[in-house]
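Only one protein chain is missing from this complex, and each of the others stays in its spot.
Labels A, B and C are assigned to the chains in the order they are written; within every chain, residues are numbered from 1.
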Amino acid sequence: MKGIRLESRGEGREVLLENGNALLDGTAHSFREIRRGGSLVALELDGTVVPVRVARQGDRAFVWCAGDVFEVRRPAGRTARARPAGGEPHAGLVAPMPGRIRKTLVQTGEEVAKGQVVVVLEAMKMEHAIRAPQDGVITKLRHREGDLVDAGTVLAEIS
Amino acid sequence: MKGIRLESRGEGREVLLENGNALLDGTAHSFREIRRGGSLVALELDGTVVPVRVARQGDRAFVWCAGDVFEVRRPAGRTARARPAGGEPHAGLVAPMPGRIRKTLVQTGEEVAKGQVVVVLEAMKMEHAIRAPQDGVITKLRHREGDLVDAGTVLAEIS
Amino acid sequence: MRTIRRLLVANRGEISVRVLRTARELGIGTVAVFAESDAGGIHVERADRAASLGAGSVAETYLSIPKILEAARSSGADAIHPGYGFLAENADFARAVEAEGLVWVGPPAGAIEAMGDKLRARARMREAGVPVVPGSDAGAKDPADLAREAERLGYPILVKASAGGGGKGMSRVDRPADLRAAVEEAMRIAASAFGDDSVYLEKLLERPRHVEFQVFADQRGNTVHLFERECSVQRRHQKIVEETPSSALSPALRGAMGEAAVEAARAVGYIGAGTIEFLLDTDGRFHFLEANTRLQVEHPITEATLGIDLVRWQLEVARGADLPSDWTEGRLSPRGHAIEMRLYAEDPVDFLPRAGTVLEWIEPAGPGVRVDSGVAAGSEVSLEYDPLLAKIVARGEDRPAAVERALRALDELVVLGVETNRPLLAAVLRSEEFRSGAYDTDLVSRLPREETSPAPPAAWIAAALALSGKAPSGAPAASARDPWESGDRWRPGESAG
Partner (left out) sequence: MRTIRRLLVANRGEISVRVLRTARELGIGTVAVFAESDAGGIHVERADRAASLGAGSVAETYLSIPKILEAARSSGADAIHPGYGFLAENADFARAVEAEGLVWVGPPAGAIEAMGDKLRARARMREAGVPVVPGSDAGAKDPADLAREAERLGYPILVKASAGGGGKGMSRVDRPADLRAAVEEAMRIAASAFGDDSVYLEKLLERPRHVEFQVFADQRGNTVHLFERECSVQRRHQKIVEETPSSALSPALRGAMGEAAVEAARAVGYIGAGTIEFLLDTDGRFHFLEANTRLQVEHPITEATLGIDLVRWQLEVARGADLPSDWTEGRLSPRGHAIEMRLYAEDPVDFLPRAGTVLEWIEPAGPGVRVDSGVAAGSEVSLEYDPLLAKIVARGEDRPAAVERALRALDELVVLGVETNRPLLAAVLRSEEFRSGAYDTDLVSRLPREETSPAPPAAWIAAALALSGKAPSGAPAASARDPWESGDRWRPGESAG
């Protein structure tokens, strides 16, 4: 049986599971699955019971453990990487969350100063000003007012 | 598409489902499935929303509807029929519930009077006297003290 | 003051979870114990640590004093809370825990013993001036003696095991002819269940009410009562619905019974939380029935109307703290009305226990509703343990509001895969007799037999949707939550996946 590569919060692990033993980057742990009605509810890990909950969504697993929630991904090509991870800093002129473009305050070719509001994004009936990360010229406006955009979408390009 | 035969609480229905229409013993109903995360949570039946929950276990479906729970079976040979249905009256010298035979108070060939305790069944750390349904002679004792028996098991025969 | 750094709860299910929750809130480390076959039990997840009691029967695990003590040692626990049932009223366990140098969160072993032997308890209560149910006060074994005793009391009478409790080994006898058989069965049950076959007779009070008082005492001898709980709704001598306040008590009667309860506790040098059970006869006289020397199953209704946490004060008293001054100075009074419904895995018609797998479990919630559950979706309900699935408590501004809220909670409850007594609970709450408040322990037997209605069209269609899908080869499916059973087009996660 071969291990699988997993990533979470910017870290990676090679995980190999084999009859009651787990190798995490070569470190061995003995474990037992404690299930209720087929659901994993706890792991007995090196003799200690650790409550866990896990839900899978495509190539992602969400794991609740000790009150904290971890999103663990199994790298599977571009689609996985394209998805923004929660908590990661949001890049320059990128939509910080899914929403609707309420207003575009600049035009292509227009000069903008750092901090200047370029786009107003509306989400949850609240408005959020998206500002220029640095001085420059708008080389491209990707969307129109009213467009629905996903988190991480590049809204405009600045040279 | 062919219909399926279902039974619940001593009644039977021939149910045929076809794109949004249901035929119950020939009576037509229009319905829509309302789901949450893949689970059926309600049916819009002839224009009215009816909350439901359903869980399947082998050839049985448990359905919660309007506060009541219905066990619906798809007859599938002997195994299904052998299972006692909840709420059905328990026959004579039959274990009314799963448990352990605590004591057998008679022997084969012994005469018993109606109402006489024949077997003491223990379940949930409580004891339940199983009494003779009529006067007669014990022709067969099926189990030993200490045996675990399922609900519906015949414990003794009386001629 | 003794410190408690890590508490082991020597129990399982809802009461283990209940105690673990408060311990965690007090900043006390927690240890759950579990039998191997019970590793998926919900209490295992609720503690900082979980210690296995190994494989085997209840006697070899939750009832094994050596195994519990070993679990305490291995987990570094310095205190033990027994919950109710199992070892909770076992004086030897209380002594063993203290001999081990651990804090015992319960009454002194002596108080457990004094109340545990029903005959001794009756004698002690009479000395203390607490009225007891008329009966024989010697554990006679000679049938002839018992027959004479029964004649003196007058039939019907109750045969009870001296070491018993909770209706176990108890039977009603209406005529002399049945006495001998009843006594023999009671002795046999008593011997097997309690290792003590002595039995005694009690006058059977017709249509009594069962009203108990919560008592609490600290190590300095402050002893108070925390009002009553009405426990007359029973089947097979077991409570299924409790409420507080009781409609049966006038302020004067409440005061008198409360005083008697405090006297009863003082008489045995009680410390911690306990319950004094009384029978109220049709003439409005009360009689000591028995004492429960532990946290009571139905304690949440007292918590609901008084706004207090009884487990917190069990732990505080065990640490040596005094009772709060508003308790000892009588400034605590009930507000509103609370009702507890015990949800059992049982046949709603003949009340017999049922086993099975909980395939779907949805608890009621919202204003005034508290649910203490012993199971969750996927739990196995086994005959090994108590069939109590959950305690559903409804509190309202007044009794009618609490009753309607309790029914609303039952409407929201969804349990699939195991039969429950939900229909019986609903029938009780809907009955005119219960609503009138003027009921007694025979209420359940007088309930109108409910007609079970046939499945409505929606139920047939839902079942067809679940059953027409082919089960994955080799195994039945869990529930409609399993997308392969539900036969729908949309699948969870797809939109975001």
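Going forward, contacts are C-beta pairs under 8 Å (C-beta built on N, C-alpha and C of every residue); 3 or more make two chains touch, one makes a residue touch a chain.
Since this is a predicted model, take the numbers as computed values, not measurements.
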Option from C:G106, C:G274 or C:G356 whose C-beta touches the chain left out: C:G356
Residues of chain A in contact with the chain not shown: 4, 6, 8-9, 11, 13, 15, 17, 22, 24, 29, 31, 33, 35, 37-40, 43, 45, 50, 52-59, 61-70, 72, 74, 86-87, 90, 96-99, 102-103, 123-129
Contact set of chain C toward the excluded chain (per top definition): 17-18, 21-22, 24-27, 46, 300, 303, 307-309, 311-312, 335-336, 355-357, 359, 363, 365-373, 377-378, 380, 395-397, 401, 404-405, 407-408, 411-412, 417, 472, 475-479, 481-484, 491-497
Contacts of chain B with the absent chain, listed as residue ranges: 34-39, 41-42, 44, 48-49, 51, 56-58
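Everything below uses one rule, namely that only the chains that are shown with their structure count from here on.
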Whole-Å separation of chain centres (CA-atom averages), chain B against chain C: 28
Junction residues of chain B - those touching two or more other chains: none
Touching two or more other chains - residues of chain C: 357, 359, 478, 492
